[in-house]
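The chains shown are only part of the set, and none of them has been moved.
Each chain gets a letter, A and B, in the order it is written, and its residues are counted from 1.
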Amino acid sequence: MKYMKRMLGALLGGAIMLGALALPAVSLAADKSKVVIQVSVNDPATWNLALNNAKNIQKDVGKDNVDIEIVSFGPGIAMLKAESEVANRVNEAVDSGVQVLACQNTMRGQNLNKEDMNGKVGYVPSGVVEIMRRQQQGYAYLRP
Amino acid sequence: MKYMKRMLGALLGGAIMLGALALPAVSLAADKSKVVIQVSVNDPATWNLALNNAKNIQKDVGKDNVDIEIVSFGPGIAMLKAESEVANRVNEAVDSGVQVLACQNTMRGQNLNKEDMNGKVGYVPSGVVEIMRRQQQGYAYLRP
């Protein structure tokens, strides 16, 4: 009987420990949605689809319940140039909370500098590394 | 010695607890395969590739060992219209256990209603949200 009590104490102790240690995993699962959207083609129809996707996700799950990141690299970098035909929509996306990021590897390869780019976008050293890392952090991936 | 026994009891208790609590994670890992296939282009060659992919996965891992979902949105919605040139193959896919889903956001934008669509397909309010959520649930993502 005394042993049983001790066992119970041990089990209880274990349960408390486990509860404490398991919490981060549980709260991770309950975290807000996260999605990284890749733009790697020089095609305004695809750019508009990517921007529509971001907008629809915000509308459907609620702007505050989702982190959306658009990453442009390769031929897709043209979407984020200052004179891009979707520049206004890119501005709207940034203003609505979407992170819009240009790949600096690509910019170097195409002799683009920040003055050539939409003033509202952010930068990452490598678009593909960003996309890889985001997925490892639990982001869903979307390639329109 | 008595203390050691107690410790052993505690450790044993902890192990049993851990075993019980860890089981869901283990069985999740052993779950059947899951994959969501995106169709977002108006291109019958890509539609056929997506349908081939679904068929090959079923053949290679066994129909009962995998959940396959095809989600069509944007220009890809045309794949799931009643008069689509791959309508027969879409029917076959549904009959073989593939979930084939049309995006109702896209349908609204293109003034399509259910009468315009293949009678066998299902519907989701938002194709991109479905794809994002499925990945969060452990589905692999395929964009043919």
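Please note the rule applied: a contact is a pair of C-beta atoms (placed from the backbone, for glycine too) under 8 Å apart; a residue touches a chain by one contact, two chains touch by 3 or more.
These numbers were taken from a predicted model, which means no experiment stands behind them.
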Whole-complex copy count for this homo-oligomer, where the file places 2 chains?
3
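To be clear about the criterion, only the chains that are shown with their structure count from here on.
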CA centroids of chain A and chain B: separation to the nearest Å works out as 21
Chain A-facing residues of chain B, complex:
6, 9-10, 13-14, 16-18, 21, 38, 40, 74-75, 105, 125-126, 128-129, 131-133, 135-136, 141, 143
Considering the complex alone, what residue numbers of chain A touch chain B?
3, 6-7, 10-11, 13-15, 17-18, 22, 33, 35, 45, 49, 52-53, 56-57, 60-61, 138, 140-144
